[in-house]
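Dumping the structure here so I can ask a few things about it.
Heads up, one of the protein chains got dropped from this complex, but the rest are sitting where they should.
Labels run A, B and C following the written order; every chain starts at residue 1.
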Amino acid sequence: MSRYEAIREECRAANAALPASGLVDLTFGNVSVCDREAGVFAIKPSGVAYSALKSEDMVIVDFDGRVVEGTLNPSSDTPTHRRLFLGFPGIRSVVHTHSRKAVAFAQAARGIPLLGTTHADYFRGEVPVTRALTACEISDAYEWETGNVIVERFEGLDPMEIPAVLVRNHGTFAWGPSGAKAVENALALEIVADMAFHALTLDPSAKSPSLALSERHFLRKHGPTATYGQA
Amino acid sequence: MSRYEAIREECRAANAALPASGLVDLTFGNVSVCDREAGVFAIKPSGVAYSALKSEDMVIVDFDGRVVEGTLNPSSDTPTHRRLFLGFPGIRSVVHTHSRKAVAFAQAARGIPLLGTTHADYFRGEVPVTRALTACEISDAYEWETGNVIVERFEGLDPMEIPAVLVRNHGTFAWGPSGAKAVENALALEIVADMAFHALTLDPSAKSPSLALSERHFLRKHGPTATYGQA
Amino acid sequence: MSRYEAIREECRAANAALPASGLVDLTFGNVSVCDREAGVFAIKPSGVAYSALKSEDMVIVDFDGRVVEGTLNPSSDTPTHRRLFLGFPGIRSVVHTHSRKAVAFAQAARGIPLLGTTHADYFRGEVPVTRALTACEISDAYEWETGNVIVERFEGLDPMEIPAVLVRNHGTFAWGPSGAKAVENALALEIVADMAFHALTLDPSAKSPSLALSERHFLRKHGPTATYGQA
Partner (left out) sequence: MSRYEAIREECRAANAALPASGLVDLTFGNVSVCDREAGVFAIKPSGVAYSALKSEDMVIVDFDGRVVEGTLNPSSDTPTHRRLFLGFPGIRSVVHTHSRKAVAFAQAARGIPLLGTTHADYFRGEVPVTRALTACEISDAYEWETGNVIVERFEGLDPMEIPAVLVRNHGTFAWGPSGAKAVENALALEIVADMAFHALTLDPSAKSPSLALSERHFLRKHGPTATYGQA
């Protein structure tokens, strides 16, 4: 049995959770899970249906981008995942989706504004949208550069406090400490995009609540003062 | 067997009905059911998945906020539920959700206007939205103060005739004489929010029908002249 | 066995089809089926869950409004159904729903414009919206008067060619030659309301296609020149 069996299985389970959560259509999404000690991550193979995925189908890639184990092609988006693992040392799993309401914001080139406590429970501020990639970035190493513009966009932001991003005219990336939590963050992103879409349709100048309210909610669920859930 | 077995089970069943009704995503919602004679209420434990809930997991809390029975942490929103049981003596159950279309109104800081008979069948007038909480209210005893602004908003309104409210930039609270009926009111709230959203998109100045019509519908289902349903 | 067994069962099956079709929430809808020779119709009992309905629960009412058979209260909307059976001699079944997108148009006090062939396949022109009822009409015999404003609205229109209507600020009525076909018409109404909602959001001045196109579609499915389906 592979020494990577644990991350393979965590990766398979998180990928399988995508269609069940309504986050992906067709094969528009993928999850990776990394083992930082071993310096590798497991990632979905490209273009394979979620329901057919087996643990051994996951491709093991190292942080230099070499396939270490696996006979299938890894996801086209592998270099983006790799860039995020390198740029955000606190994360263990990355999820990419084209979830529909979040994509609507990405296509409108807008971040998702913090309009309420549902958002504040998960994201400590607006979920940002990246700049457009240049023609050079697209022609050279497109998927790697996609990771670069994400990391660039997080200058001054903490990826542990805002665990998702919109890539302009493209889709979403979310991350977390485990496959399950990264998928949960991707789902929370779609939910708050849906709520924000409808709030902004009702009132295009809808405002964020006070910082007092959003901080209260974020800190109720995160950090040393968190009280949410069971001990 | 606990003397609170009946409200525990009613509370569990009502919580379990939330995801089936489409009212909650992830764990964004909770139901409580009270026993006024005993001076306590049962409430969902914090952050536990609905499908896993057992009757004995419900936490029993008294009207002073002390946990009377149960080993799990009660919902973070427990003080809000308690405030509503104290402020609205006619109710037996409280439901909190982040149901999506209702939240859109809360994030746009708008009540849900009475635009038709579906609304009038359940709510005798606009479903109001609270004012924003002050920074002091948020930092002191946030969840209790959330209950306070709801009770404040109902000055001059009858909570038995408008069994729901939107908390600004947050979510919904609904209530009723039983867990099942409180969940039904929360569902009716989401349905009328959905209908109002689309009506207002078609016509931002959509008007309420005549009071004659809305009263006729409300009183067909409520009060001594009700004719709806079976005797 | 009741001589009305056939319409009872047809009525039960059509009522049971409502939630499966997504047309009703909670108990917001009902179907009736008539036997014109016998001068009666079967209708859903008031406030009973669809899944629990048995054939023998259907209430048999005559065209003067008297309950002929059955121990349950008939739907509150019974007088509206009766008025439609009297006013539209060609129909055998009436469906009432609060289906959401159609209600949005009713709450915006707009008919559903004919914007495409999906609409034209079912409705030979705009699906009209009634005027508001007067206070007198509402206080006297509200449900009967609801039927009256529908029949009034169809002056100059053929209910066999436009088998549905929106009641302003209320909901929908649809009809047809059988319970199944009336439910299909109610479903087509909701579908075209959904399509029209989104088309009008994209372009508030969206126009009807040529009469040549809509007539071609309507007549492909209806009347002596119909070619759709199997002989």
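Please note the rule applied: a contact is a pair of C-beta atoms (placed from the backbone, for glycine too) under 8 Å apart; a residue touches a chain by one contact, two chains touch by 3 or more.
Predicted model only: the values in this text are computed from it and were never measured.
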Touched by the hidden chain, restricted to displayed chains: A, C
From the listed residues C:Ala13, C:Leu53, C:Ala141 or C:Ala206, report the one that touches the chain absent from this view. C:Ala206
Determine which one of C:Cys11, C:Val95, C:Leu115 or C:Leu166 touches the chain that has been left out. C:Leu115
Just to verify: which one of A:Phe63, A:Tyr142 or A:Tyr228 makes contact with the chain not shown? A:Tyr142
Could you pull out which residues of chain A are in touch with the chain that's been left out? 25-26, 28, 45-48, 72-73, 76, 98, 100-101, 103-110, 132-133, 135, 138-139, 142, 168-171, 197, 200-201
Interface residues of chain C toward the undisplayed chain are 115-118, 121, 184, 187-188, 191, 194-196, 198-199, 201-203, 206-210, 212-213, 216, 220, 227-231
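Methods note: only the chains that are shown with their structure count from here on.
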Look at both sides of the chain A and chain B contact and report whether the same residue positions are involved, with over half shared, or different ones. different
Compute the distance, rounded to whole Å, between the mean C-alpha positions of chain A and chain C. 46
Distance-wise, how many Å sit between the C-alpha centres of chain A and chain B, to the nearest whole number? 33
Pull out every residue in chain B that's touching 2 or more other chains. 201
